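Note that one protein chain of the assembly has been removed; the remaining protein chains are unaltered in position.
Coming up: chain A.
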Amino acid sequence: MLDVLKFEDPKAASKGKGHISVNEVSITFGTGPDAHLAVETTSIEIKAGEFVCILGPSGCGKSTLLNAVAGYVKPTTGEVIVDGVMVEKPGPDRGMVFQQYSLLPWKTVYENVAFGPKMAGASRTSAGSTANTFLELVGLKKFGNRYPAELSGGMQQRVGIARALANYPSVLLMDEPFGALDAQTRLMMQESLLDIWKHFGTTVVFVTHDVDEAVFLADRVLIMSAAPGRIIEDVKIELPRPRTTDLAATSEYIKARQFCLDTIKAESRRAFEDQNA
């Protein structure tokens, strides 16, 4: 179905782009006695086109780390470099999908998706045709004239993905995007996200606290410790692609999942003992 759509060379546009370096980044909020270390000194290398999940308990700082890549949060120490350029502020090269609904409620679905291309200086017609192409990609072209609140949660997130992709970003940052969806919708969304990713080859950094989601989606799962967050394990997931939900029954999947779970369990135990010490 995707082949019918006319993208401006989707793969060529992001080819070789989307390399992320997180160099010795630590993030502290507040100053003085109120200072709170959210992310401990962390370094990560993400190759162009890689699908990386950051997995960790809630409040561990994984979203903060993602926000540093997005440019919303300035690292206290260290730096984030995307394709050789230091991240200083948010930009259209790093598309963002949020957990909460973040479509502009006063714009129609179509206007929301056309917004990015328009900001990039595209003409009304070209922004419009880009919007239609991406709405078709997520199967929502018919709903262009609706307002976001008229759509279900899953549909809104699909529009959110279409909106982020409409700028042809080299990196797609996703902050627990399916966290608020019901289990069935989430599975569907995961499969279609992989489909889209295969088509675009964009680097994806996907934050989640769901082990199954991380293992199912990722090339690599970075497991974060409890707060203050740091990467404690870098797990390569060498499951064949394309992946479908049937994968969950295979022994490789179960092994990878078990390894992640064990790591998290050991970490939680350590954190628990630390608190009681």
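Miscellaneous remarks
In this text, a residue touches a chain if its C-beta (ideal position, glycine included) is under 8 Å from a C-beta of that chain, and two chains touch if they have at least 3 such contacts; residues count from 1.
Basically, contacts and distances are computed from a predicted model.
Selecting from "ATP synthase epsilon chain", "Pyruvate dehydrogenase E1 component beta subunit", "ABC transporter permease" or "Anion-transporting ArsA/GET3 family ATPase", the unshown chain of this assembly corresponds to "ABC transporter permease" (UniProt protein name).
Remark: the omitted chain is touched by one listed residue; of A:42, A:130, A:167 or A:202 this is A:167. Of the listed positions A:124, A:142, A:255 or A:270, the one in contact with the omitted chain in the full complex is A:142. Of the candidate positions A:155, A:181, A:227 or A:264, contact with the unshown chain belongs to A:155.
Looking at chain A, the residues touching the absent chain are 70-72, 89-92, 94-96, 98, 100, 102-107, 115-116, 119-120, 142-143, 146-147, 149-152, 155, 163-164, 167.
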